[in-house]
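With one protein chain held back, the other chains of the complex are shown just where they sit.
Order as written gives the chain letters A, B and C; numbering starts at 1 within each chain.
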Amino acid sequence: MIWRFGLFDSTFTPLATTHWALLTVLCLPLLMGLLAALFPPKRAWPVLLASAPIVAAGLMLLFAFNDAGLLRWQWAVADIQLSLRLNGLSVLLLLTTQWIGVAAALYTPGYLRLSDPGPMARWLWPLMGTLISALSLMWLATDLLTLYVALELMGLAAVGMLLLSGKAAALKAGMRYLLLALVGSLTYLLGVALILGHWGRLDLQGLAEIIEPGPVAWFAAALVGAGLALKAALFPLHAWLSPVHENAWTPVSALHAGLVIKASLFMLVLLWSILLPDAFYAPRVIAWLGMLAIVWGGLLAWRTDSLKTLVASSTVAQLGYLMVIFPLLLGADVAPLPRALAWEGFWLQLMGHAFAKAAMFMAAGNLILATGESTLKGLAGTSRRLPLSLLVFGIASITLMGLPPSAGFTAKWLLFEAMIITQQWWAVAALLVGTLLTAAYIFRMFRYSFDESAPRQRYQPLAPGMDLIALTLALAAFALGLFAHYPLGLMHGGGV
Amino acid sequence: MIASIDVVEVALALCLTGTALVCLFDRHLLRACRFFVAFAIAMALAWWQLGAIWLASAELLLGAVLTGLCCFYALGHVGSSGSSVLAHDHFSEPWTRIAMRVVLALVWFVMVAVAIGYVLTDMQHSPAEHPLLLAGVVIAASAMASFALHRHLLRRLLAFNLLGSGVFMLLAGVAGTTPTAQVLISVGLLVAALGSMLGVLLIRQLLHLQGVNALDHDSGPKESAT
Amino acid sequence: MMTLLLALSLLWPLCVAGCSAWHAYRTPSSRRDYFSLLWVSAAWPALLLAYGGEAQWTIDAWMLGGEWALNSLSRPWLAFTALLWSLAAVHARGYFAAEHKQAQAGDQDVQRRLQRLSLLWPMTLLGNVLLVVAQDIASFYLGFALMTFAAYALVVHTGTQEARLGARVYLILAVVGEGLILAGFLWAAGEADTLTLQGVREGILIAEQGAWMAALLCLGFGVKAGVIGLHVWLPLAHPVAPAPASAVLSGVMIKAGLLGWISVLPLGHDEVPGALAQFGHVMLIAGLAAAFAAALYGVFQRHPKAVLAYSSISQMGMMTALVAMGLVAPDVWPLLWPGLVLFAAHHALAKGSLFMGTSISEHLPRWPLPLVWALMALPGISLAGAIGAGMISKWGVKSPLYEMHHESLIKLLSWAAVGTAALVSVALWRQWQQREQGGSNPWQWGAWLAGIMAALVTPLWLPLPAGSIEMAPLKEWLGIIWPFPAGVVLAVLGWLLTRPFKGKSPPAGDLWWLYAFIANAALVPIRLIGHACGKIKAASVAAAQSMEKRFMVYLSRGLAGESWLRHHSSGLMMVLAAVLAALLMWEGQG
């Protein structure tokens, strides 16, 4: 399990150029964000210009990984050993982060121009930069300290971004999120304290070697798990999520739903697979909660009247899919084949959802922006006037429903295979029910949009490219599904 | 660790626990904030006692001064004209909620204590040898519970800060004041301070916008809609 | 050359129909000629073809593989079919002259009717020709179906209440018949894996269930041939159809059924299995029953055409019996079939003339009445076997039976001929009663006269194998002729005896009314069940809807739990941590 996270020594020392690429990836978003705060971009092209080196650095790392396998950088500051590593999973998540981040950034100028954001708008840029940097750091981190730093950085940046819209509802939701996120990190820290106290080290590779099952590992796992579950909005600790998304700006929601909560989940999987390599019940508790999440989130989204709540609740349900996989990822009694399938399915689902959810938020944002209504009923007749936004929404929702040819489908296929091999019929049922519920709420929304009997109203024209950016993301989720072999192969590449 | 009971540590531990509990459960918030400042100073002393000078100064600066100022600002005693809306917590919780939180606090207390017991095996035999650690457990558990119990935003913020301190204390207690632990704690302190500042700003802004001091029913209509 | 002729004889009617349709849309109604010479000529190529000699064609591209042939059987058959069609067409030109004028004067209703008729008449003809030459199942079935369904227009032509009833009965039975034929063909062809009628014959012979296949086919064709029980459309459809249509219906179209039998039954084969022979007996009895029952019932009819229809049933009964002999006594068949064909041909022309005669009696030309009635009686007398071709055809049937010693059948057939004679005389009498003066058209009576002539000299022009038919020796004449006077006498006696009873005559279509009653009675419970099902469905839909509504209420109430979750997030987090810790501990210790 551990090798999958790239926690082993690399064969080659990284080239000097990769150092620069690493530096670019980690720091440039932050710097560019600060720059943008000073000179807020009004058009998309400066953003594109600024993000080009970041993406280029990401691709460079990808090629470097392709050439050399696992990359590992190490420094010693004072007495503390710091190290970063890049394996297939990190590359994938890094690229996902960058692309979604870039898409959100490109989307932002148009959005801000149209939505009259107020004076706080310029702060969005540094926060966004911080967020990207923190996320990039998280995918590369190899010790609990760095993870903690990245987690906190990300959390605070996320809270800040969510607050920017300045509406009272947003502030309330943000306040709740802030408090819960802080408490969640403290709980995580408590778990880390136990680990540090017992084993005296924080580097994951070392911990993975020396940790054996025992009460300390279990308590630490429980605390870390609970804290991260709160931050990752896992059912039943998800309730802060939808008000937050409902009131935030569209690009912020997209980033948050696509990436931020996934980061906590990533940490949860990472730490648990170190702390609980062969637990039986804990992953199952998560899985059972996941089943509930699928149903609950689906029902919430089904009955809601607000478009953004629908999208946010669907995140809860989609996280349920990921939770359901836990017993296959962790635990001692899983054969290698289903574990490998579940592993691939998990990350594919995660990435696919990230792309699709980001696209969906953007599409929803476009719809809301254009119609001036945030309720589902307000969408009546949009199929005539805003076909492209709806199409994007539709393509994104195909991924969420897990219908072919999307990443959601391919992931579901892999997961099904894994579950069938291990005979987890409940999980299979949950996934199937989830598909149907997803379809139910998605098409409830479409039903409104196809309603032709509604009175015609004025629509605000969208900035050029806003739809196209969303479309690109949604199609990326498709491509990820159809050509899943390559990214999944990348995940193997570092290990075997 | 020395075998005999360190009087200074015990005193500090008692002082910390006492101030923390008052801070957590006093409905009069101005008083609670004062106690919080006192707690932070005691905390700094504790760090000093443990030999972490850097942490002590950080705690003094970030915890006592900055966070304290933040709290008073939230109450309207620093800077802008004060309003007394926040000064007193008027919420009365149903007894079931209180009972549940008490039970949870106990459970957490036991859990954390047991966990630490496993980490420091010698503590199982003589728990009184680590008074600060014990205080940390008590503070963490009760702060957690009161965070879950309270609805008043400032009180929750205070509870969070106390929880942070408790956790740092535990961390230092079980891991010693190694550089790694110090870095962890400093990051935590910084984040707590930043969070508090952000939280206080939010509280003020919310009060300004809507006159609310708790997060009740913010999106109630959304849920009840079918 | 023959191929060209065949193509022409099949395509010509199609062209005629096409022209008719073209005119309907392109020629103004006042100048439209529905029954032009072109139209009349529709059957001529087929007639020519019949005299062109024997030939065979195979066309693979045609449906399931086309096999067409003119052989010793189909040639005479085609000849009399095409001849009667031609005559009837000529007759129709006269018959519809009055309506034609109305149509040109602008009566839209009449225009519509004539249009329909002039379009579907050639189509019916086409079907008939096709089925005669077809040797493969698909073409045969195609011809049969085309003829059957296109003839609907012929029956319904006048559009009156009775016509619609007759047409409906015709159509219902036709559909039933098509179904039976299809089933029989499928079964037989499926067992024998064949696509030709030849194959079907052989298949039925060797198949285990051959008798049942034969039964299905026979019943299916029997609808057209008016086998007893399925004959009910004849007396309902014939009186309402226009005279030329009745003529072809009764003359050649019901013969299609007969041809069907001959085509599919392994007649005259050496080793007819027992079951099949058994079936032959059943068929024989059915045929004779039809022959007698129809005569008995028919004499009480009022409408001359209904009487003639019953006469057709009776005659077809005889032919049924003769066909059945091919199964019962296979050795007689090689001698019998030319006689049967002659019998059929003669009956076709004679019955055609009789039906055309009904139109003459309704529009009497300014001729001496006795002459007219004498002319009218001629085909009837011939039909009873007393003169002309009738005699020869009787003998043609009788002599093989004599040879093979089936005297009892001969007796029965003779008695049936008595019935025929009685029917014919009743028909003439009814015509006399219902005669009307006025305006016979030369086309009309010309065709009629030609028909009579053709009927009387049938053997002369029918291209039967040489030497298969000969004149009856003089000593047998009495045996052939006697049924006619007997029949006439019986009819007169009967009329005299029943005159005191002023009862109503029994309705035409006898069993139909029983069928209709049974079907209606059977429909009642079905409808009830249908209604009940509908009610159950409505109730379940309503129940489901109310359940859904209730569920939605519960659901929205339940979803309010979301806000509870929101306010207890931190508490739940504590619980989760505690639960996870407890579980792990328990699992680790346990």
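Please note the rule applied: contacts are C-beta pairs under 8 Å (C-beta built on N, C-alpha and C of every residue); 3 or more make two chains touch, one makes a residue touch a chain.
One rule holds for everything that comes next: contacts and distances are computed from a predicted model.
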item	value
Undepicted complex member, UniProt protein name, chosen from "Monovalent cation/H+ antiporter subunit D family protein", "Thiosulfate oxidation carrier complex protein SoxZ", "ABC transporter ATP-binding protein" or "Peptide/nickel transport system permease protein"	"Monovalent cation/H+ antiporter subunit D family protein"
Which displayed chains the unshown chain touches	A, C
Given A:Asn247, A:Asn366 or A:Thr435, the one touching the chain that is not displayed	A:Thr435
Sole residue of C:Gly53, C:Gly190 or C:Pro506 that reaches the chain not shown, by the stated touch rule	C:Gly190
Touching residues (missing chain, whole complex) on chain C	21, 25, 59-66, 108-109, 112, 116, 138-139, 141-142, 145-146, 149, 153, 156, 171, 175-176, 178-180, 182-183, 185-187, 189-191, 193, 530
Chain A, residues in touch with the chain not shown (by the definition above)	344, 381, 383-384, 387-388, 391, 394, 398, 401, 403-405, 409-410, 412-414, 416-417, 420-421, 428, 432, 435-436, 439, 443, 446-447, 450-453, 481-485, 488
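One rule holds for everything that comes next: only the chains that are shown with their structure count from here on.
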item	value
Euclidean distance of C-alpha centroids - chain B vs chain C, Å	102
Between chain A and chain B, centroid-to-centroid distance (C-alpha), Å	31
Junction residues of chain C, two or more chains touched	552, 555-556, 559, 562-563, 570, 574, 577-578, 581
Residue list for chain B, restricted to those that touch at least two other chains	111, 115, 144, 147, 215, 219, 225-226
Complex contacts: residues of chain C adjacent to chain B	552-553, 555-556, 559-560, 562-563, 567-568, 570-571, 574-575, 577-578, 581
Complex interface listing, chain B residues touching chain A	111-112, 114-116, 118-120, 140, 144, 147, 153, 156-157, 160, 163-164, 167, 170-171, 173-175, 178-181, 183-184, 187-188, 191-192, 194-195, 198-199, 202-203, 205-206, 209-210, 212, 215, 218-219, 222, 225-226
Residues of chain A defined as touching chain B within the complex	78-80, 145, 148-149, 152, 156, 159-160, 163, 168-169, 171-176, 178-179, 182-183, 185-186, 189-190, 192-194, 196-198, 200-202, 214-216, 219-220, 222-223, 242-243, 246, 303-306, 309
